[in-house]
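A single protein chain has been omitted from the complex, and every remaining protein chain is retained in its original position.
We just call them A, B and C in the order they show up, numbering each chain from 1.
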Amino acid sequence: MAVIAFIGLGQMGAPMGSNLLRDGHQLKVFDINPTAVQQLVEKGATAAVTPAQAAVDAEFVITMLPNGDLVRSVLLGEQGVCDGLSPQALVIDMSTIHPLQTDALIHDMKQRGFSMMDVPVGRTSDHAIAGTLLLLAGGTSEQVERATPILMAMGSELVNAGGPGMGIRVKLINNYMSIALNALSAEAAVLCEALGLSFDVALKVMSGTPAGKGHFTTSWPNKVLKGDLSPAFMIDLAHKDLGIALDVANQLHVPMPLGAASREVYNQARAAGRGREDWSAILEQVRTCAGLSH
Amino acid sequence: MAVIAFIGLGQMGAPMGSNLLRDGHQLKVFDINPTAVQQLVEKGATAAVTPAQAAVDAEFVITMLPNGDLVRSVLLGEQGVCDGLSPQALVIDMSTIHPLQTDALIHDMKQRGFSMMDVPVGRTSDHAIAGTLLLLAGGTSEQVERATPILMAMGSELVNAGGPGMGIRVKLINNYMSIALNALSAEAAVLCEALGLSFDVALKVMSGTPAGKGHFTTSWPNKVLKGDLSPAFMIDLAHKDLGIALDVANQLHVPMPLGAASREVYNQARAAGRGREDWSAILEQVRTCAGLSH
Amino acid sequence: MAVIAFIGLGQMGAPMGSNLLRDGHQLKVFDINPTAVQQLVEKGATAAVTPAQAAVDAEFVITMLPNGDLVRSVLLGEQGVCDGLSPQALVIDMSTIHPLQTDALIHDMKQRGFSMMDVPVGRTSDHAIAGTLLLLAGGTSEQVERATPILMAMGSELVNAGGPGMGIRVKLINNYMSIALNALSAEAAVLCEALGLSFDVALKVMSGTPAGKGHFTTSWPNKVLKGDLSPAFMIDLAHKDLGIALDVANQLHVPMPLGAASREVYNQARAAGRGREDWSAILEQVRTCAGLSH
Partner (left out) sequence: MAVIAFIGLGQMGAPMGSNLLRDGHQLKVFDINPTAVQQLVEKGATAAVTPAQAAVDAEFVITMLPNGDLVRSVLLGEQGVCDGLSPQALVIDMSTIHPLQTDALIHDMKQRGFSMMDVPVGRTSDHAIAGTLLLLAGGTSEQVERATPILMAMGSELVNAGGPGMGIRVKLINNYMSIALNALSAEAAVLCEALGLSFDVALKVMSGTPAGKGHFTTSWPNKVLKGDLSPAFMIDLAHKDLGIALDVANQLHVPMPLGAASREVYNQARAAGRGREDWSAILEQVRTCAGLSH
């Protein structure tokens, strides 16, 4: 069993700490909220008055904080973790912060001789309580291996994201996609309602198409991801259909800001000469706009 | 076996017509492209010189044309279908057109004593050739029942969309969702590349979350669709994560027009007092903006 | 004084017709609304029962209708203008319609031997009443010269837009710019309010900068319009400032969809290597995206 400093006992951190205690680990906790600290102490944790004090003798330091400025301050600020940390310890930041901040923190910690990895989590506070979080581990192989037994006290599935900083990156991509998709889904569902179409019928149809299954595993793998842009469904036609949908939505007063933005992406793809390419070529179009194509 | 007028022998219409012939139906075809007509004639169809002539004696008239103006012209214009059509015949428009045009056409045909339904198709020209199209049938129960044997010569799956005009509606919703989602997916994939993250890792993670599975069957059913807006994941936090993603994307020069538009939707939801509601409440937010809420 | 057929007596057309009568012209009017017709008849016009009848003996035919389909139908449909029109007459469409429809109409009329020009109007119904409309004349020099005396009965300023179809084009550009600018201005004004800043102070400052004066005559003429992209104000800095504004707006719950879209344009400009160019280079960036650059 390990000695673990746990800093940040919020809605996620508190149950994560409880699960570490339940697994028999020795916990030293710090939070600015004394009630949160007290609740963990009642379960067997020791209270620390500064992050530095929590870090003394710890084999692992876990941070679960609302933003990157706080993580930086807790690690590198006055009375911060670094002031008490052993060079043999492993710092695990489980917060959701800006990936470029994560990179900078890992770099700065390394310069001071400390080892740090990023393991943000997926799923909800219910999963935090149940110990069934999704663990997105960014670190060297050694770091991931070393942290796994500790992490698995808090989660039920661990994804090795492929290196330091990659845990927070995959969290970011996943959240970006799901959060924006939520807004797009709302546009489609509201247009459905405005058209008087049964949502169940729409769901039934979409469940068998990229509308419901996404593109990553349907329309892309045998096309753009293989470099084949010959059209199964042409960008020109996709652009036309989008125009019809927006026209109908505007007649019915359904605001579609994402749809409107997407039409301009197809529009630009056509201006770039891609009108007769497969719709999956939108990926290449966006890559080009981002300066990633040759 | 039925007598069928088939008008519009393009990339989709030609193989659909062939499949009707293969099933033993008697086909009278019309297209402005003589080569397309000739190819069907060689397979046993009869050529008509006008839509009206094709319609004479037909039990079914199928139209498969590029846009609604053409469908209207072919049906109601000079030498159009109506000039030869029997009141007992059933007109089936299989084109992808503007749903409000479909409504108007069904209405105008009815006024002249004719029966019309909409059955746009899903999937690709390969499926048209194989006779495995998805048939999205809009019509009365009687129309759908009557058309089914004919339609099943061209497709492998028929969805009863729930009434006249609903076939084209469900097609529109499905295409809207999949086409806009394609552009959103490209943003996520390009951000992934710009971040140096393995796309396979991203896919693996997203395959288990709404990012990959969509919201219709994951985050919505037990929340907004049941009227429960208590937060599993708060709009405020979703908005924050979106902000981080956009900030990173802007630092890395990845244009994210859909993501940027979506942040403003969350922004507006927060202005409307929904910040602490579940992210699925975005559906209610968009409904309100569309004037659909009480 | 001329014999003029006037078709379309709505909010704009009615006072325009009145002003032609006041100037002593002989007016033959047509509208589907009998009340509108009656009011012009009381002022001295003659009622026609079809557009064709109105056109008989007319030296000029003026159309002022809500959309291009109606203009087409009134000119080329059954009992349309063409059925009564003399080849010596000049048709002047003053409606605001789709410019590519205007082109097609001018072309189709020419094929039948008729002369047509486009003269949409600017300003409001108050100006229509006062006879002080802005006349945006699209036509050959001969057409413009011939129409000018008639047109000046309805307006106080005539701009020769440079050829057939150019009147409607300049109207479109002007309206696009002013209508979208209205929404952008609202974003700025609401952010101003949310920030607790006096709108008068903001106006005072903006009145001296491109924010209030526009870019066409300030930041562009000596820069991008001369091919000089050396930075007076760098795209990188403009992008940064836009990011601050959006960040503040999102903290204050002010939705900024246009601002959000504009940041992605600057983002893309930076991806294209323009970060250190003058902000007026956004014009070149958009030209490139539209496929207009070499």
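Here is the rule we use: a contact is a pair of C-beta atoms (placed from the backbone, for glycine too) under 8 Å apart; a residue touches a chain by one contact, two chains touch by 3 or more.
For clarity, every value in this text was computed on a predicted model and none was experimentally measured.
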Contact partner of the left-out chain, one of C:Asp93, C:Asp118, C:Glu264 or C:Glu277: C:Glu264
Listed residues C:Val41, C:Ala130, C:Met152 or C:Leu184, member touching the removed chain: C:Leu184
Touch criterion as defined above, residue of A:Val56, A:Ala271 or A:Leu292 at the omitted chain: A:Ala271
Absent-chain interface as seen on chain A, which is shown: 239, 243, 247, 249-250, 253-257, 260-261, 263-265, 267-268, 270-271
Chain C, residues in touch with the chain not shown (by the definition above): 96-100, 122, 124-126, 134, 136, 157, 159-162, 166, 169-198, 201-217, 219-220, 232-233, 238, 241-242, 244-245, 247-248, 251-255, 257-262, 264-266, 279-280, 282-283, 285-287, 289-292
Those residues of chain B which, in the complete complex, touch the missing chain: 257, 261, 268, 271-273, 289-291
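By definition in this document, only the chains that are shown with their structure count from here on.
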Interchain centroid distance [CA atoms averaged], chain B/chain C, Å: 34
Chain centre separation in whole Å, for chain C relative to chain A (CA means): 47
Chain centre separation in whole Å, for chain B relative to chain A (CA means): 32
Per-residue multi-chain contacts in chain B, two or more chains: 247, 253-255, 257, 260-261, 264-265
